[in-house]
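Showing chain A:
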Amino acid sequence: MVPLWLFLAVAAALFCIGTFGVLTRKNAVAVLMSIELMLNAVNINLVAFWRFQTPLDMSGQAFAAFVFVVAAAEAAVGLAIIIAVYRNRRSVSVEDIDMLRW
Partner candidate 1 sequence: MEFDILGLNPLTVLVFGPGLSALIIAALPNNKVLSRWLSLALSLVIAAVAVAVFANYNNTFMDDPNVSAFQFQTQAEWFTLLGSSWHLGIDGISATMVLLTGILVPLAILISWEVDDRPSIHLALILFFEMGLMGVFVAMDLMVFFLFYELSLVPIYFLIDQWGGKNRKYAATKFMIYSVGGTLGMLLATQLIGWTAGTFDIQQLSQIWPRFMGENGSFLGIDINTVKGLSFAGFLIAFGIKVPIWPFHTWLPDAHGEAPTAGSMLLAGVMLKLGAYGFIRLVVPFFPDVWIGEINLLGLQFTAAGLFAFLAMLGIVLGAFAAFGQNDIKRLVAYSSVNHMGFVAIGIAAMAVAYGQAWANGSEEHMQSGIIAANGAVLQMFNHGLSSAAMFLLAGGIYHKTHTRDLREYGGLWVKAPIYGGIFIFTSMASLGLPGLNGFVSEFLVVRGTFPIFTWLTAISMIGLLFTGAYILKGIRATLHGPFNMKWRDTALEIEPREVVAVVPLMILIVITGIFPNWILPIINDSVTIMMHSITG
Partner candidate 2 sequence: MDLNNLNTLPWLIPVGPLLAFVIITLVTNKSRMVRADDSHEYGGHHPDYDGMNVPVVAPWSRVASIVVGLSGVISAWLISWRVFFEAISINQFGKDVIFADSIDWLSNGLDTFRMGVMVDPLTAVMLFMVPLAVLCIFIYSIGYMAHDPRQARFFSLISLFAGAMLTLVVADNILLVFVGWEVMGVCSYLLIGFWFEKKSAYNAAIKAFTVTRVADVVMLLGIAYLFFLSYEFYGFATLNFRDILYNEAFLEYAAGTNAIIFGGLGLSASAVIGIFLIIGTIGKSAQFPLHVWLPDAMEGPTPVSAMIHAAAMVSAGVYAVIRMYPLFDAGGHVHAGDFTAPLLLMAVIGSFTALFAATMGVVQRDVKGVLAYSTISQLGFMIAALGMGAFVAAFFHLITHAFFKALLFMSAGSVIHAMEHGEHHVHEHHAHDHHHDHHDEAHVESVGVGDEAGTHPPADAHAATEDPAEHPREAGTHFDPQDMMNMGGLRHKIPVTYYAFLAGGLSLAGFPLLTAGFWSKDEILADGWYVFRETGSGMHLIVFLVLALAAFLTAFYTMRQIGLTFWGEARTEEAEHAGLGGPESIISRTMQLPLIILAFFAIFAGFVGVPPDFPILGSIFAPNGNPFFDFTKYALMESIQPEKPTFSWIPVLTSFGVALGGLYLGWLIYWRNPLKAGDEDPIKQPLGVLYDLWMNRYYMDDLYGMVFVRPSQWFSAVVVSTFIDKGIIDGFLHLVARAFIWTGDLIKVLNLWLIDGVSDGIPEAIGHFGVWFRRIQTGRIQQYLLLAAAAAIIIGLIFVVSTTLLQAAG
């Protein structure tokens, strides 16, 4: 049986990759994809802890399901914003989207 720490290690790696992507990618779509990575890292953690700690309780899986839904919704809204920005600015680079000052 795969031990818990392996799951956690994978999840941590995945989270770090996602974080790196969010902080460094210039393309907004890539940033969005990196966020998906981070969310999935969390999902792995949730499911792993459920399996090893409270297998009788379904709350871990339920959380994971919620996160999917939120992630999907977020991706949809995010993409819509990006498309809207693209229409206005002809660019999806986060460097150009700095109108939220003050």
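Operating definition for what follows: contacts are C-beta pairs under 8 Å (C-beta built on N, C-alpha and C of every residue); 3 or more make two chains touch, one makes a residue touch a chain; residues count from 1.
Candidates were picked such that all candidates are chains of the complex that A comes from, given by their letters.
Remember, predicted model here, so these are calculated numbers, not experimental data.
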All of 1 or 2 sit in the complex with chain A; the one touching it is 2
Given the complex, residues on chain A that touch candidate 2 span 19, 22-24, 31, 94-95, 97-102
